[in-house]
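Reviewing the structure listed below.
Apart from one protein chain that is not included, each protein chain of the complex appears where it belongs.
Think of it as A and B in the order they're written, each chain with its own count starting at 1.
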Amino acid sequence: MYKITRSPWVMHYDGSSCNGCDIEVLACLTPVYDAERFGIVNTGDPMQADILLITGGINTQNAPVVKQLYEQMSDPKVVVAVGVCACTGGVFKECYNILGGADQVIPVDVYVPGCAARPQAIIDGIVKGIGIFQERLNKMESGEDEKSSQEEKDSSEEKEEAGKEE
Amino acid sequence: MLDYAVPFLICFPFLISVFLLLSGKNKAIGNAFARIGAVVILITSVAFFAAQGINRSFETASLFTDTEIADYVILGGEILLVVVVVFLCFKYKKYWISLLSVIPTVAIIYVEETAAKEEMAHIFLDKLAMIMILLVGVIGSLIILYAVGYMEGYHEHHKEVQDRRNYFLALLFMFMGAMFGFVTCASLVWLIFFWECTSVCSFLLIGYTRSDEAVNNSFRALWMNLLGGVALVGGVIFFYYLYGGSNGGSLSCRQFVTLTSQIITGAPQYAGIALFPVFLIAFAALTKSAQMPFSTWLLGAMVAPTPSSTLLHSATMVKAGIYILIRLAPLMSGSIVGSFISFIGGFTFLAASFMAISQSDAKKVLAMSTISNLGLMVACAGIGTPETVWACVFLMLFHAVSKSLLFQLVGAVENSLHSRDVEDFHGLLYMMPKQAMFMFIGITGMFLAPFGMLISKWSALKGMVDAKNALIVLFIVFGSAVTSLYWSKWMGKLIAHPHKTKEVKDVTEGGEKFSFWIHALIMVLLCAGLPAVSAYYVEPMLASTDLMSVAEPAISGSTLYILVGILMLVFIIPLVLYFSEKNNGSTKKLAYMGGINTGKNDGFVDYMGEEKGLYISNYYFEKMLGIDKLMVPSQIISSAALIIIFCLLGGFVIGGLL
Partner (left out) sequence: MSDMTIKIIIAVCYVLLAPLIGGLLDGIGRKISARMQRRVGPPILQPFYDFGKLLHKDPIHVAPSQDFMMLSYLFFIILTGGMMFLGMDLLMCMFILSTAVMFLYFTAVVTGSHYTNIGATRELLQMVAYEPCVLLTCVAFYVVSSSFNTADIISKDISPIAYMPGVFIAFVFILTIKMRKSPFDISTSHHPNQEIVKGITSELGAKNLAVYTLAEWYETVFLMGMVALFILNKNLWSILAAVIVVFLVYFLEILIDNSSARMKSDLMIKLSWGVTLALAGTNFLVLIYMFN
C-alpha cells in the first residue's frame, strides 16, 4: 500500500467568512508554523489539490461553486471545515442567505472548530485529514467500488473533532 | 523529342489561356479546359523531370540555338505587354507607371536589334532549372485544380464581384507559362520578357475584383515590379556594353555569370564595375521577392481571390526572385553586393516576423511569413556559400509546398466559414476537422520538427556562422524566436475547444481536397526523403560548375540521416501516444474557472447570477508591432542600405570609366 501521507496539497476556499479564519490559514504557512515541513502546500487549483479547506459558512450564491470545486478535485479527496462557521454556520447561521456549514453541500470529513480556528488546530486538522486521505486511497487501490465508499462515507458521517485544545 | 518538352511546357499554358479567354463566360467549358490543362501540365512536368533524370541523369543541356521565329514571337510579346500596361495606366490615370514599362522595353529592343547576331542556346536545362520546372509544374497545376473549385465558392460568397473566372484561370495559366520560360531560358532578352510577363500577370490577377482597393494595390505591385524590370534591363544593358561586341560577350545568362566571375577572380581591381550589373539584377530580384522596402506589393496582393495569392506566394512570382539570386550566388559570395543583399534579406526576415505577430487576418499572417521566409532565402543566397545555397534551395522547396497548402486551406475555410480571421478559426478542428488537420500539418511544416524547414534553418544558421556573418546570425536568431510565436498562436486556435459549436456547411470541392492530399503527401515524402534528395540531387547541383565550384558536400549525409531519423520520431511518438492514451480511464473534469462554470467550459455565471459566454482571444501587440508602426521604419532602413550600396558601386563604376 502506498504511503501518501507526506504531501497533502491544500486548496483554501473562503465561503462567507469574516476573514478571521483565512488569516489563520495563511498564518500556517508563515515561518512560525511552517506547514510546508509536512509537505503541505497551499495551491489555488482544485485539479491539483488533495484537501479542500473551507472557511466560512455556505450561502446561496457560493453553494454551487463549492460543489463544483469539490467535483473538480481528483479522487481521493478530503474536506476540512475550518472555523465554527464552516462547521455549522456559526453566528451567521440564522442569516437569510446562509445555508449552514460546508456539510450542507459537500461531505465534510474533519471539523476544526474555533472562532477563529488557531493555526495549530488547522494544521492538526489537515494532518487528521491525511489519515482519512490514506484510508480512501487504500480503498481505491484495493479496487473497491468508488460509489459504495462514497455512500459509506456519507452515512457514517465520521465527525472527527480535531485539535480541540492542546 | 525530350527537348521539345520545354517549348511545350512554355507554349501549352499560353495556348490554354488563349482558349480560356476565347471561351468567354461559359463556365463548363472553361472549367474543363482548366482541369485538362492543369492535369496535362502536371503530368508533363513530372514525366519530363523523370525522363530527364533517366535519359540524361540531369546533365546540363543547352538547346535551341536557332530560334529566329521564337525571337520574333518574344518581340511581339514584349510589345503586347507594353501596350497592355500603357492602356491600363491611361485608363486608371497612372500615367507615370507606363514609363517604367515603355523605357526598358524600347531600350532592350534597341540593344537586341543592334547587337550582332550570335549563335547561342536559348534554352538551358540544369538541375536547378529542372527542380524549378518540377516545382512550378506540380504546385502550379495543383493550384489551378484548386482554383477551379475555389472560384465556384468564391462567386457564391462574393456576389458583388463580376464573374470573370475564365479570364482569371487564363491568367493563372499565362503565369505558369511565363514561369516555365523564366526558369529555362538562357537568353537574357527572353529572361526579361518572361520577367515582365510575370509582373503584368500578377498585376492583372491582383486587380481581378476591380474594386478601388484592388486597383490601387495592383498598380502598386505593377510599379514595384516594373521598377525591378528597369533594374534588370539596366543590368543587362550595362553588362552588354561592358563585355559586348569585341569582348566576346553576348546576351546569354551563362556568359553573364562566367564573364563576371572571371573578372571578379581575375582582375579584382575591376570587381566593383563587374559587380554593378550583378547588383542591378539582384535588386530586381529583391523587388520580385517582395523584400524590404518593396514588401508592400505582396501584402496588397491579398485582395485578389486566394488561388492567385497562392500562386504568387508559393511556387511562382516570388520564387522567381530567389531563383535569380541562386544563379547569382557564386558572384555575390564574399562580395560587397552579397553582404548588402544578405543584410536586406536578414533584416526583412526579422522585421516581417515582427509584423506577422500583430496580424489576425490569416492571409496577412501568411503574407508576412512569406516575406520573412523569402528574406531568409535571400540572406542565404546573398552569402552564397555552398552551405547557405543548399539551405536556400531546401527552404524554397519546403516553403513552396507548405505555403501553397496553407493558402489553399485558408481560402477553402474562408469560403465555408465566411471569415479568414484567425480568431474565427477557434476550434476549427471541431467544425472542419479535415481542413484543420491539413492546416496543422502546413503550419508545422513552416517552423516545427519534423519538417525540412527546420533542417534548412539549421543549416542556414550553420552556413552563416561559417561565413562569419555576425549580423545576419543575430537577425536569424531573433527572427526565428518571433516566428514561432505567431505560428503557435495560430495552431493553438485550431485545436482550442470551440466557444460555441456551430454548424458549418463545408463547401470544399473534390478538386480542392485532392490538392490538399497531394500537398500533404509531398510534404511528408520530402521530409522523409530529404537526405536522399540532398545526396542525389541538391549536392551534385551545387557541385556542378555552373553554381559552385566545390566538390565536397555542403551538409554531410550522415548528419542528415540522423537528423531526419530523430525528427521522424516527432511524427511517430505523438501518434503512438495518441492511440495508447485514447482510453486510459482518465476522469473528465470541468475546466477551472473559479468554480463558476455553467456546467460547460464555454460559459460562466457572473456576479449577478447571469450566464455569460467565455471568449478567449490571442495577443496581437498591435500598438507595438502593427504594420503601420513598423513598415515605414523598416522601409527607411532597407532603402538606406540599398542607396548606400548603389552609391558605392556607382562610385566604382564612375571611377573605373574615368
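Heads up, the rule we're going with is that a contact is a pair of C-beta atoms (placed from the backbone, for glycine too) under 8 Å apart; a residue touches a chain by one contact, two chains touch by 3 or more.
Given the structure is predicted, the values throughout are model-derived calculations rather than measurements.
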Self-check item: For the chain not depicted, the shown chains it touches
Solution: A, B
Quiz prompt | Touching the absent chain when the full complex is considered, from B:60, B:216, B:261 or B:488 | solution = B:488
Practice problem: Give the residue, chosen from B:298, B:428, B:461 or B:627, that touches the chain omitted from the document. | Solution: B:461
Self-check item: Residue in contact with the excluded chain [from A:7, A:60 or A:97]
Solution: A:7
Practice problem: Extract the touching residues of chain A with respect to the undisplayed chain. | Solution: 2, 4, 6-7, 9, 29, 31, 34, 36-39, 41-48, 50, 74-76, 137, 140-141
Self-check item: Interface with the unshown chain - residue positions in chain B
Solution: 448-449, 454, 457-458, 461-462, 465, 468, 470, 473-474, 476-478, 480-482, 484-485, 488-489, 491-493, 495-499, 559, 562-563, 566, 569-570, 573-574, 577-578, 580-582, 584-593, 601-602, 614, 616, 618-619
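Throughout what follows, only the chains that are shown with their structure count from here on.
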Exercise. Could you please state the distance in Å, as a whole number, between where the Cα atoms of chain A are centred and where those of chain B are centred?
Key: 62
Exercise. Enumerate the contact residues on chain B facing chain A in the complex.
Key: 587, 589-590, 592, 594-597, 605, 609
Practice problem: Could you pull out which chain A residues touch chain B in their complex? | Solution: 45-47, 61, 64-66, 68-69, 71-72, 74-75
